[in-house]
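Attaching a single structure in structure tokens format; questions to follow.
A single protein chain has been omitted; all remaining protein chains appear in their positions.
Letters A and B mark the chains as written, and numbering starts fresh at 1 in each.
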Amino acid sequence: MGDEIRVPIDSDADIVIARQQGRALAERIGFSATDQTIIATAISEVARNIIKFAKRGEIILSTTMKNPERGVVVVARDQGPGIVDIQLALQDGYSTGNGLGMGLPGCKRLMDELEIKSSKGKGTIVTMKKWTT
Amino acid sequence: MSKSNSKEGEVKKVAEPVRGETTAALLRELVAHLRQNRTQLRQEWAKRITEAKLLTAMSQEEIFAEATAVYDNYVEALETGTFEALQGYARNLSERIIPRGVETHEVVGIVLLLRDVLARSLFAKYQHDFALLNRILDAYEPAANRIANTVAVGFVQERERTIRQQQEAIRELSTPVLQVRERLLILPIIGVIDPQRSRQLTEQLLRGIRTNRAKVVVIDITGVAAMDSNVANGLVQTVEASRLLGATVIVTGLSPEIAQTLVTIGVDLTKMNTVGDLQGGIEEAERLLGVKAVPLSLIEPQTKS
Partner (left out) sequence: MEVPILKQGDFLIATFQAALTDEDLLQLQDALVARVGKFRSHGVIVDVTALDVMDSFAARTLRALAHMVRLRGAETVIVGIQPEVAFAMVQLGLSLEGVPTALDLEEGLAQLMKASERKGATFRGR
């Protein structure tokens, strides 16, 4: 526990690697099959955002504890253009890319916690957590 | 108390050789006293339990039998300084008395009563020698506390385990996925739906669709009193997820109040196939299946080739 898995995101093939690593980690700390899929799906979405908006970045996977629950932490970090209006980005149906606007609001529904830190021109850090219950 | 126990006892002996010896000796004396007066003390304890109106769910004979077993385990724990046997007995006892409705305060109560009964008998025996009484009590207190703790904690743990099991069972029961006929499932939902139950219900239904190879599902919500936007959206998701697996969902028993709520909060009911009541829903389902059943049976041999 406590160890970090870093997956560099550089091309669409890395999205697959990141979500496979995430699923394996979720399985190791005892998430159900459904939750493993949910976590892998959310990782796929945030990794895709990195490619779409920033071209490259990384996904950092780790585990955490909040007795008696265990959690998985997914950090998606890039040095892209940043998100100007975070509130807007979390609204359902909103999207600046050519997506369907499912990205971040969808991830928020999939995970238990989602936090965005971003500044224009400097990049974005999305932190997501999910707890075993 | 653990001074009579091997490891800790040895460590203590180095620091306070005289006192360590004394404690062990005192506990031995204590145990001998409790063995000698076993009959009388057990009776006294059982009497006090009845007077305090504890364990009312049990008969006099049962109380006495259990009191005897607990008493003997108690004395053994004092003598050996090991608690495994007592722990095991506490768990076993809890398993038997929890279904009969014995409450936590009763179990704690009877253990404290035994402690009191034994302490009084020590007072009576050693009242002539106050210094010795004090030393005996010093040796007795920690052991007695640990015993009380062991029994009470064992009971509470067992109770929590039982409650968890019952919750699981109730949850399973409260969302039964029923196969009415081949390829048709019915999911009657009764009571309050919270997000957790909504999720569990959906997972169970999706698994059911796969294992039963269901083509049509009737979800009957006649027994659901109220629905907020979260629950309604959960229901919409259940319908969508079922379709992704290739099954059509028919929702029945939508009360006028709930229908109105759903429209007010903006849930898109047009995505949902709704029929007034369960009977109508099953008829509609059979119509859907009937239409499909004929060509299906015709083409089956071809698909296997």
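The definition used in the following text is that a contact is a pair of C-beta atoms (placed from the backbone, for glycine too) under 8 Å apart; a residue touches a chain by one contact, two chains touch by 3 or more.
Bear in mind that the values here come from a model prediction, so they are computed numbers and not experimental data.
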- What are the shown chains that the left-out chain touches? A, B
- Note on the structure: Touching the hidden chain, out of A:Ile9, A:Leu25 or A:Ile38, is A:Ile38
- Residue among B:Glu29, B:Glu76, B:Glu203 or B:Glu283 touching the omitted chain: B:Glu203
- Touching the hidden chain in the full complex, which residues of chain B are there? Just list them. 202-203, 206-207, 209-210, 213, 215, 237-238, 240-247, 292, 295-296, 299-300, 302-303
- Item | Touching residues on chain A - with respect to the absent chain | 12-13, 15-16, 19-20, 23, 33-34, 36-38, 40-41, 44-45, 48, 92, 99-100, 102-103, 105-107, 109-110
